[in-house]
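What you see is the complex with one protein chain gone and the rest in place.
We call the chains A, B and C, going by the order they appear; numbering starts again at 1 in every chain.
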Amino acid sequence: MNRADLNNHGDLNLQVDLAGIKLKTPVLLASGPAGYGHEYRELLDFRTLGAIIVKGISLEPWTGNLPPRLAETSCGLLNAVGLQNPGVEYFLKEDLPALRNSGTKVIVNVVGCSPDEYAAVTSRLDGKEGIDGLEINISCPNVKAGGMAFGTDPKATAKLVEKVRRETELPLVIKLTPNVTDISTVARAAETAGADGLSLINTLAGMLIDTENQKPLLGNTFGGLSGPAVMPVALKMVWQAAAAVRIPVLGMGGINSADDALQFIMAGARAVAIGTGLFYNPGLPVEINKGLAGYLHDKGYNSLAEVEGVARRQKGAD
Amino acid sequence: MNRADLNNHGDLNLQVDLAGIKLKTPVLLASGPAGYGHEYRELLDFRTLGAIIVKGISLEPWTGNLPPRLAETSCGLLNAVGLQNPGVEYFLKEDLPALRNSGTKVIVNVVGCSPDEYAAVTSRLDGKEGIDGLEINISCPNVKAGGMAFGTDPKATAKLVEKVRRETELPLVIKLTPNVTDISTVARAAETAGADGLSLINTLAGMLIDTENQKPLLGNTFGGLSGPAVMPVALKMVWQAAAAVRIPVLGMGGINSADDALQFIMAGARAVAIGTGLFYNPGLPVEINKGLAGYLHDKGYNSLAEVEGVARRQKGAD
Amino acid sequence: MVAPGFCRLSLEAPKIAAAARPGQFVQVYMFSGRRPMLPRPFSIFNANPGQGQISFFIEVKGPGTAMLAAAKKNETWSLLGPLGNGFPAMPEGSLLVAGGAGIAPLVFLAASTQKERLLIYGAPSATMLTCPSSDLDLPGLITLEATEDGSRGEKGTAPELLAVKIKEASAVFSCGPCGMLAAVKSLCVSHGVPGWVSVEERMACGIGACVGCVIKTGNGYRRVCKDGPVFPVEEVVFDEQG
Partner (left out) sequence: MVAPGFCRLSLEAPKIAAAARPGQFVQVYMFSGRRPMLPRPFSIFNANPGQGQISFFIEVKGPGTAMLAAAKKNETWSLLGPLGNGFPAMPEGSLLVAGGAGIAPLVFLAASTQKERLLIYGAPSATMLTCPSSDLDLPGLITLEATEDGSRGEKGTAPELLAVKIKEASAVFSCGPCGMLAAVKSLCVSHGVPGWVSVEERMACGIGACVGCVIKTGNGYRRVCKDGPVFPVEEVVFDEQG
């Protein structure tokens, strides 16, 4: 069997159930890089995706950060977009209708400045046709608590998740930040508070300085690092989160090949998401699907479930 | 003036005072990669170095981790050497004598499993001829407190630093771990407890999986990520630490060029250290010295002090 | 190589060549997870739908442009384009103002019509007026060169020359460094002449999805790749950040 023929995956089962969302394939688009999906639909067949996770949505429009917002680093990308978005009402009216017919599942990434704002966005999204799940981005600064991200504190995380949980029956995936001392306690706090799944990692905090102008390169000084540079850090945190909870984990962070994706799955992830990779290779999700199918075929597996967490079992980590 | 002529730095003053240690140049060897200095002396003229920071020394010999201990990542290196070292007595007898004549200052990196062990090593090193300062590596697991590193907890950090401080008058540089939610509080805790300087970053926790063998690539499962991949993360933490304390900061993490080194200095570092770069380019410290001298010359500065923290001043970050 | 650090790159891209309008750009993919990682945007310098070719005029600045400058014949590159809005139609009596490498989109614009039009082409010194004069040899196009050190053409900056000529202009089209564009803006505004500028910002997606490439405008942050790269000059906010 030729790898190029694997587009339809033969008898192989690449389907996975992520927090109650049935995904055709285990490869998703991470929140942010693909915006609300309009533009990348021309470069990428969305029917090959498990889901698109749309860019963070807040209650009111957010203007985002001062430019420059992007900078390339060694094998990485720094971004400080600042969650610019048009707000939930605009999203429902202008973006959601097209997403309904995009051929893939839709997960909406939710952001806010306070637990009340997260809850209000969730409540507005609840019950809307074409939304298959929510991803709660808890990396936003907790304005009332000195500006540290919600997701850096297990208690703030638990409160936030409980509050959001009350607003919806939709599958709830909590997106964790890697900028913490101990990912396990945050992961457990989210699970206990009612999360159906976890996703990680969000970007690592970083910066660059423009030595010519003697000032930070990004308009916002700090940005978030993504791309292949962060992959080993992401993999370790996925490994730890999967050890800490029983709910499924969506792994992401620098995935650049089917082998990278397999590493996340062997570490315990149910599925994977691609962010930065889309920028430099819009065909990456399709390549990864093919590579995963090829791996299962070559090794004689029937489904991805057979390799989920296999590296952990070997190490006796469960 | 030709860049190639800058070997002797002309009139330029590259000297810096790091925590009371007078350094000829602001470029040091980071602890670990160069071991105890014997081997790299043949590849690198130590007289061009500000100092060598030797590999971590414990009270008794440590055997280190199961191999494999090394793996290459995208623009990075994972290592899990596990602080293998021959112990302080062996170091004093076999390594220190040669270091005394190496042509550069010597800073000894101290590790331990308990505050008592750190104190005991410090006390043995105190007053020995040829030791110009100590770097206390607080990334070691705090065995009594569940194995999290001392450096992830401001209180444990303060206690450790206070204890070590009592044992020596030597300049005391505390080496911080980046695997924390908030580097500022740890930095301040170390300063308040008596540190003369800070150094950061140590490696970021990470891992890789060998998908062929379906198990973690490193014998120890987890390792520490270093090299160019981590540079933006390191720079941001140096920026934050420099904002949090008044004692000088030694910056490191993925430095790969004079421009990288300048970024650390403009972020507020007094000097920089090279670790992983030494592996792939033993001439890197010399190149960076030349590059820094060239920059100062081209821009008409007389000393590095004039650019220390300059990007912070522009941003009003102080 | 047309001048030290500059090159002119021609590529076969029939679809782009057929669809391209002046002021639009193309993303050149590097397809790698390491530097140069992100696709690099370049203005279309020249489009020949007949031959199915487009060309870029590239200044070597870093790893991506260096790779392109080293490109060999018959190499294949992945392109996405034409992208962005492009310039509006140019009226009779327009003034084109180019600073250094900013010449690229203006040459395509100048070549798109035979109407009377004047190009002011400025740079710090003669060696930076790198565009081959054969590319500027267009029917009806008059070119005025300006160098700050007077080593070629008029002595002075492009905006200084513009200040003299703007009174006769029906519209201004400009591309170049931020400082120059800011000066062009004040001149257009004070003389009440409509102006359009092509601006640059670092890009990731290049198609409007990631909101990474915004600039400050009178209407909030706007995406250079999708809402631009051409903006009415009065809309763009130039500040020290630029």
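In this section, contacts are C-beta pairs under 8 Å (C-beta built on N, C-alpha and C of every residue); 3 or more make two chains touch, one makes a residue touch a chain.
Note that the coordinates shown come from a computational prediction; the quantities given were computed from them, not determined experimentally.
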Missing-chain contact among B:25, B:48 or B:74 belongs to B:74
In the whole complex, of C:8, C:21, C:34 or C:223, the residue touching the missing chain would be C:34
The one of B:123, B:185, B:214 or B:281 in touch with the missing chain is B:281
Residues on chain A facing the left-out chain by the touch rule are 74-75
Against the hidden chain, chain B presents residues 32-36, 38-40, 42-43, 55, 63-64, 66-75, 77, 79, 81, 84, 219, 227-228, 254, 256, 277-281
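Criterion: only the chains that are shown with their structure count from here on.
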Closest to the centroid of all CA atoms, by its own CA mean, is chain A
Between the Cα centroids of chain B and chain C the separation in whole angstrom comes to 46
Between chain A and chain B, the Cα-mean centres are separated in Å by 34
Check: chain A positions touching at least 2 other chains come out as 73-75, 227-228, 254, 256
Chain C residues touching 2+ other chains are 33-34
